[in-house]
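With one protein chain removed, the remaining protein chains of the complex are shown where they sit.
Chain naming follows the written order as A, B, C and D, and within any one chain the residues start at number 1.
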Amino acid sequence: MRIHFKTSYDHDIRLFPDLWSFGVYAALLVIAVILPWLMDDFFLGEVTNVLIWAIAGLGLMLLTGQTGQASLGHAAFLALGCYSCIIFMEQGWPFLIAFPVAGILTGVVGTIIAIPAIRLHGIYLAIATIALSILADDIIVLLDPITDGVSGKFAPMITIFGIEIERWTTPDRFYWLVLAITVLCTLAYRNLLRSPLGRAFAAVRDSEVSASAMGVHIARTKAAAFGLSCAITGLAGALMGFYAGAFNNETFSIVISITLLMMIVIGGLGSIHGAFFGAVVVAFLPQFLSMAKDLVGGSSVAIPGLETGVFGMILILFILFEPMGIYGRWMKIRIWFELFPFARKDMFKRQKSYLKTERLR
Amino acid sequence: MSQLLEIENATLKFGGVVAVNDLSFSVKEGEVYAIVGPNGAGKSTVFNLISRFYDPYAGALRFDGQNLLARSADAVADLGIARTFQNIELFDHATVLQNLLVGRHRHRRTNMVQEMLFTPKVRREEERHRAAVEDVIDFLDLQPYRDKMIAGLPYGVRKVVELGRALASGPRLLLLDEPASGLSVEETQDMRWWIDDIRKQMGITVLMVEHDMGLVSGVSDRVLALADGAKLAEGTPAQVQSDPAVIEAYLGTGVV
Amino acid sequence: MGETVLDIQNIESFYGPIMAIRGVSLKVEQGQVVTVLGANGAGKSTLLKTISGIMDPEKGQILFEGREIQGMEPHKVVGRGIVHVPEGREVFPLLTVEENLTLGAYTRSDKAEIEKDRQMVFDYFPILAERRHQEAGTLSGGQQQMLAIGRGLMLRPKIMLLDEPSLGLSPLLVQEIFAILKRLNKEEGVTMMLVEQNARVALELADMGYVMEVGRIVMDDTSERLMESEDIKAFYLGHQEDGARGERRWKRKKTWR
Amino acid sequence: MEVVQLLVSGLANGCVYGLIALGFVLIYKATEQVNFAQGDFMMLGAFVCLGLTNAHYMGLPFWLAAPLAVVIMAVLGYLLDFFVLRHLFGQSQTAVVILTIALGFVIRFVAGVIWGHEPQTLESPLAVGDFNLGGVVLGMADLAVIVVTVLLTLCLYQFFQRTRLGLAMQAASQNQMAAYFMGIPVKRVQGMIWGLSGAVAAVAGILFASKGAIEISSGLLGIKAFAAAVIGGFGSLPGALMGGLIVGVIEPFASYYFPAGYSQIAPYALLLLVLVFRPHGLFSQVRIKKV
Partner (left out) sequence: DTQGVSDSEVVIGSVNDLSGIFAAVGVPAVNGANMRFDEANAGGGIHGRQIRFVVEDNGYQIPRAMQGYNKLLNRDKVFAMLLSLGTPMNTAGFKLLDPKGIPNIGPLSAARQMLQEPVDNKFIAFSSYYDQVQAGVTYLAEEFDAKEVCAMYIPSDFGKEIAESTADTAKALGLTMAGETTHKPDELDFVGSLTKLKAAECDIVTMALGVRQGITVVGTAKKLGWTDVKFLNTSAGFLEPVAAVPGGVTDGLYAASGWQDLYARASDPVPAKFIADYQAKFDQPASGFAMLGYSAADTVVRALEAAGPELSHETFLAGLESLNYLDELTGGQISYGPEDHRGADEIVISVVEGGGWKTLAVK
């Protein structure tokens, strides 16, 4: 069992609680960096995919996990980020400018959309964002001159300081790019959590009344959450565009929005780890199932849609097994090991719990 | 002493219910002012008016000469008015420390971008907030609970945390809605000393609603008795407690 | 009196890894009023919740009228005649006062009697009659407390578990409520288990008293004798007002800074 | 004339949305859970009936198959609660949302395996026969939908308003613990409402299928019904019907008057518009918390 002896406030403010966890994350980063030498292109591509989903998950997590605003429309912001980044690049902007500007643009649009959305709660916000996601599809079609409508667009080559980066031809470079962006987004997220705005997000989530009594401007805080969330999501969207290579109005469909929300809930709402765990499950599970299918029953379709069906079943089990998400389970396992051998068998047995209405705000 | 808070002819109705009825009173800088009255008299509603959760139908509210009605709920906090709630409204999925730090929100001096980069200024500010919050923790003896989640704390501790959150904001006026309800005699005792210190050492004006007459008479300078949203009596604790109307409507004869 | 209706044996209850009740045993006899005192977080509410089935104990037994009820679903416990008036009101906020009371009688089907009881509750708390069509969530704190108690009465219980019934009530109403409880106990013979911070009134009403501390019962006796006890006087009845303070100030000190 | 025709068919469609929305609202009103699989329930109900009645499958007479399908779906709904949702009792609503979304995947998969992926037509006596009232055409199925929806809404409304069980369900959704304290068997009540909404879904599915062909992805309709429920004010039964009618009526008018490319936006644009002005729907069920 590790015990923290705290000798200054910095201990709580620091990124890592102790040397051990710093070591763990440093090791993780080193492994991540040398990954292209450890894996073949197939797995590297999948890891890249997981990271991109994780960035999108971080974006939604900020809004849903941190601020308590459930959005089922984040595919719209993925689309906006993707389209704007690529359109900027088509205008001749270098990636290093187009990419962040796309993120900022998405954030700004998200903030504007937040203005009416701020008064919505729970299910109402969810459906409003679903509508947004559906409308995004139509708007892309209607904006044909800019977006090329249903024909879609192709992602151009990324060049950074003369280095060419492309998902299929240089998967390792593309992976490193995504990794770098993931690390940056995670850091920014973590920084927010340990500063006033992050706490204001949590305050708005838990009690709007007392947050405003403490001087938190509810509308502004929610708008900030929306803006930041959309900005990060926009970045992920741009990367998804580069990952897919080609995209059109059907690429960022409502299904993607739903998958994104599923991902963070299964990962564990309200934690950075959750976004990553969720991304691993949601992005890699279908691939895993299809590989498993190859191993078990040969390669042809035994039962159509089996993978999706099994995917759904596994998600159900995940939720039943641990409604608090994988992160919740992870914490329990950690505590168990830290307490070992003093952990009690029933320690994590769920005590009965009860809900109260959410119709009071 | 000058008037810190002035309520003039405030009226608020909920449908047919007149919760606050043409009520006027004022609180002087540096005093402890208590509101008592039967259940449903409109005490919490007065607090909610001051916090700007409700708009009065008529009347004026002034804090330190400024018109409160021109401000929104969060801007009221910025003036230095902090409050607690009758039914406890904490941030349940955060620790005690984080709750108190939210209390510091009105002292935020950094912006979103700085915070995302966690610039040295943010760090300095964090340390400053932290020091202020630690003072509150010391003052209220909350050390054992510092890193505990609110969700698992006993009722009494939550009450104290809520007081702490309000104090952490460094207010000029503190609104306490039934600070001692649900506290044991011993804890009520503590509450009494705390309120005393808050006023004397920190120089914070306190406006409080309370049913525990022991506490009310122990700490308050003046008492307002409210019934059906209107003033029943006002004066020193002794005056109000001996007012026949107050005894009739609120105190009872004390015989069980 | 005599006959034991509620027999709690060695109960242990947990919130996840936190042990809130550490082996509590107590007996309540038919027609008795038993009060449980204790500081914040002692586990009083947890004890009541465990009895009414809202929480499952990990160890121990609870016998009601000789039959085990621990770990049962709460509505079945209610069906046996145990009603729990919880801490913190817990009314149905979007239903009217009247509907809340109707639900109090959910387990009953004797229409006429229900109507009589409703009238009784309205007599006890006239404000509720006046506000019968108001949504319960918009009542003032004290009004909600009245509603919660009134709703509990509508169940016509054999035994009532009352968790801080005086919370947020005006002094006048506290007197009234305790008068009502006394009448119920004397006239209807309702057994009661009462958790109160207002120890003085509680002990005056009760026959027996238990004192809990960090999940254990540390003292039990008749109320008369408890009221005489120095410890009780000091900590629960509030006698030595000034002495306690200085002590508490340095009792817990910071371990780091 | 045309306007009347548009209105009449809009109302008939609106009732289908209303029926699905009713299922959403039922569950929400009694448990505050949101069933994202309600659309798939409807699809399943339709296919169960089709499986029972179509000559290619079991070939039972329609008037036997339809009630049977309703019963089967009710049982399925109850079992679903019993075996799955009950394990999430007291857990956050998001968990249920994710669970029902995943459940939708599973339902579509299973239905695909049983009935295949191609559209099929229910052999329903309601499918044939139209009424022509002075140029305005109303299909038999349309008429049935309207009648059934209105009746069902009325009955359910009365059920929640007048019966003890209905009241208990509302109570259970507002405060589970307090409901238990009143002796309400909260979990069983929840199972009952899932059963009921399964039955409503089956009714919706059968009527929908009588209006045209069905396929495995017909459950997609759920999203629009969801929008309808929200327009009405999630949790209000008359609101669900009202929301359904609004969405149903707006559609034919939009396709008639708006240019191609814009018409299909109408329902969602309307939804957003309603939410801007009434953030919790027309018959709002959300209150500001009293502190």
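Simple rule for what comes next: contacts are C-beta pairs under 8 Å (C-beta built on N, C-alpha and C of every residue); 3 or more make two chains touch, one makes a residue touch a chain.
Given the structure is predicted, the values throughout are model-derived calculations rather than measurements.
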Chains still shown that are in contact with the chain withheld from the display: A, D
Given D:T149, D:S173, D:S263 or D:Q285, the one touching the chain that is not displayed: D:S263
Identified contact with the non-displayed chain, of D:Q5, D:S92 or D:S284: D:Q5
Residues of chain D in contact with the chain not shown: 2, 5-6, 9-10, 12-13, 16-17, 108-109, 112, 116-121, 123, 127-128, 130, 132, 137, 139, 211-218, 220-221, 223-224, 248, 251-256, 260-261, 263-264
Those residues of chain A which, in the complete complex, touch the missing chain: 40-42, 45-46, 49, 134, 137-138, 141, 149-152, 154, 167-169, 240, 243-251, 253, 255-256, 283, 286-287, 290-291, 294, 299-301, 304-309
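The criterion applied here is as follows: only the chains that are shown with their structure count from here on.
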Shortest walk length in steps over touching chains, chain A through to chain B: 1
Farthest chain (mean CA position) relative to chain A: C
Selected interface, B-D versus C-D, where C-beta contact pairs are more numerous: C-D
Geometric centre distance via CA averages, chain D-chain A, whole Å: 32
Computed distance of Cα centres, chain C from chain B, in Å: 28
Interface hub residues of chain B, defined as touching at least two other chains: 44, 53, 85-87, 89, 134
Per-residue overlap in chain A, given as positions that touch at least 2 other chains: 209-210, 352, 354, 357, 359-360
Arrangement of touching chains [line / ring / star / complete / other]: complete
Chain C residues within the chain A interface of the complex: 14-17, 54-56, 58, 93-94, 137, 256
Residue numbers on chain A that touch chain C, as the complex places them: 5-7, 335, 344, 346-349, 351-352, 354, 357, 359-360
Residues of chain C touching chain B in the complex: 15, 18, 39-42, 45, 87-89, 127, 131, 134, 138-143, 145-146, 164, 167-176, 178-179, 182, 197, 199, 201, 204-205, 235-238, 241, 244-245, 248, 251-255, 257
